[in-house]
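A protein chain is absent from this complex, but the other protein chains hold their places.
Moving on to chain A:
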Amino acid sequence: MTRFVITLLVWTLISPGNGSWGGGTSWPTHTACRKEGLEVLYQSCDPLQDFGFSVDQCAKHLKPNLNIRVGIILREDIRELYLDIVLISKGASVFNYSYPICEVDLPKFSFCGRKKGEQLYYAGPMNNPGFEIYEGKYQVLLELYNEKRTTLACANATVICS
């Protein structure tokens, strides 16, 4: 009886509340594509939300202007939107790239200027060059942020090429 009481007491004290900002929750790992020895997995690193992403073609020889699909609910206005890509191989950053997606003056995409709370679904080509993916395991960090430097989406992707 005493042992049970102690166990229960300890449990009630240490068990965390299940609030939405309880912290420590990590989003599940999704598969963006898996085909012909190439596997792209990603996990949202934004504590606020998970998001959907997929690539249409999936090949070791990456074609230019890949078609991608992204779905997300915006947590901030996106008058301006930027994408940062960091490629990590064997623990070292190999490649850094920052790309302006939405600018104030004559924005490029139709979703530019969308509001906080609005849905964003993009299905279309990505402005990427074609290149060969060498065998190995790569980490890719992707981050979308707006003019206030607030993160809108963040993904931790793993590319496995075998």
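Note that contacts are C-beta pairs under 8 Å (C-beta built on N, C-alpha and C of every residue); 3 or more make two chains touch, one makes a residue touch a chain; residues count from 1.
One rule holds in what follows: contacts and distances are computed from a predicted model.
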item: Listed names "E3 ubiquitin-protein ligase MARCHF5", "Mediator of RNA polymerase II transcription subunit 17", "Toll-like receptor 4" or "EF-hand calcium-binding domain-containing protein 9", matching UniProt entry of the absent chain; value: "Toll-like receptor 4"
item: Residue, one of A:Gly37, A:Gly52, A:Gly117 or A:Gly130, that touches the chain absent here; value: A:Gly117
item: Sole residue of A:Ile73, A:Val86, A:Val140 or A:Ile160 that reaches the chain not shown, by the stated touch rule; value: A:Ile73
item: Touching residues on chain A - with respect to the absent chain; value: 1-2, 5, 8-9, 12-13, 15, 17-21, 48, 73, 75, 105-112, 114-119, 122, 124-125
